[in-house]
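Single-structure report; data block below.
Here the complex is missing a single protein chain, while all its other protein chains stay put.
Coming up: subunit A.
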Amino acid sequence: MFMEHLSNGIALGSIYALTAIGFTMVYGIIRLINFAHGDVYMIGAFLTYTGLTLFNMPIALAFLFGMAGASIFGIAIAKFAYSPVFKAPKINLFLSAVGMGIFLENFAMLIWGPETQSFPTVINNKVFSFLGIRVNTIQLIILGTTIVLVAILTYIVQYTRIGRAMRCVSQDMDVSRLMGINTNKIVYFTFGLGSALGAAAGTLVAIYYKAAYPMMGYVPGLKAFIAAVIGGIGSIPGAMLGGIIMGVSESLGAGYISSGYRDAIAFIILIIILILKPEGLLGKGIKEKV
C-alpha cells in the first residue's frame, strides 16, 4: 500500500513541480506572483485536446503543440496584461494577474465550453510491478516527461547565454539593462518557458484523469504556488523539491489519514515550513541593510 501511495505521490509531485517552476521563474524575474499561471496550465491542456481531436495529431505532436501554444499565450499575457503595469506599484501587477486568470477561465469556457471535456485515451495504461512497487504507464510517463523537461530547463538556465542573461535579470534588472541585456526580451522568454512547462503539467494531468475543464488550473495553481513557496520562491531546484514534497505528503496523507484532508495537508506543510524556515527550504533570505 505504502509503495502505491508513494508512486502516486511522486507522479502528482512531478506535476506540481513542473507548474511550480513556472511560478518561481516568473517571480524570480519580475517579482510577480503570477496567479494566471494555473490557467495557462489549463489552456495548455485544452490546446493539446484540440490538437488531438480537431487536428488528429499524434499525442507527442499534440503535446508539443499544447506547450508551444501555451507559451505564446504566456508571452501575450506578459506583453498585453503585465508590461503596461511593470513600472506601477506591485499591487497593480498582481491585480492584473488575478484579472488575467479570470479572463482565461472565461475564454476557455467560450471556446471549449463550460462542461468537462473527456480527454481521449491516448495511452494504453498498464500496471507494472517490480520489486514490490506497483506503477502504471501514465505515472512513468509523467515522471519521465518531468525529468526530461527539467533537464532541458536546467541546461538552458545554467549553460546557455540566454540562461546567464536570465540569471542576471533575476538578480538585478537595472544593472542587466545597463550591461546591454535587452531585459524585456528576457522577461518574455521566461514567460514563454514557464508557460510551456505549465502546459506540459496541465496536459499530463488531463491525460492522467482523462478530463479537461476550464477550472482545472485553479487548485493546482494554488498548490504549485505553495510548492514554490515551500521550496523557496525564486529557486528552481526549490520548486522541484517543494512540488515533490507536496505531492508525496498529499498522497500519503490521503491514503493514511483521510482523503478529505488532502488539500488541508498542503496548507499544514506550508505553515510548518514557514514557521521553521520562512525563506523556504532552498530559498535565500533577503538581507536587509540598514
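The definition used in the following text is that a contact is a pair of C-beta atoms (placed from the backbone, for glycine too) under 8 Å apart; a residue touches a chain by one contact, two chains touch by 3 or more; residues count from 1.
Keep in mind that, in the parts below, contacts and distances are computed from a predicted model.
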Chain excluded from display, named as in UniProt, from "ABC-type antimicrobial peptide transport system, ATPase component", "Dihydroorotate dehydrogenase", "histidine kinase" or "ABC transporter ATP-binding protein": "ABC transporter ATP-binding protein"
Looking beyond the chains shown, say which of A:65, A:112, A:189 or A:213 touches the absent one. A:189
Given A:3, A:179, A:257 or A:271, the one touching the chain that is not displayed: A:179
Taking the full complex into account, find the residue in A:85, A:168 or A:211 that is in contact with the omitted chain. A:168
Please identify, in ascending order, the residues of subunit A that touch the omitted chain? 156, 160-162, 164-165, 167-168, 171-172, 174-183, 185, 189
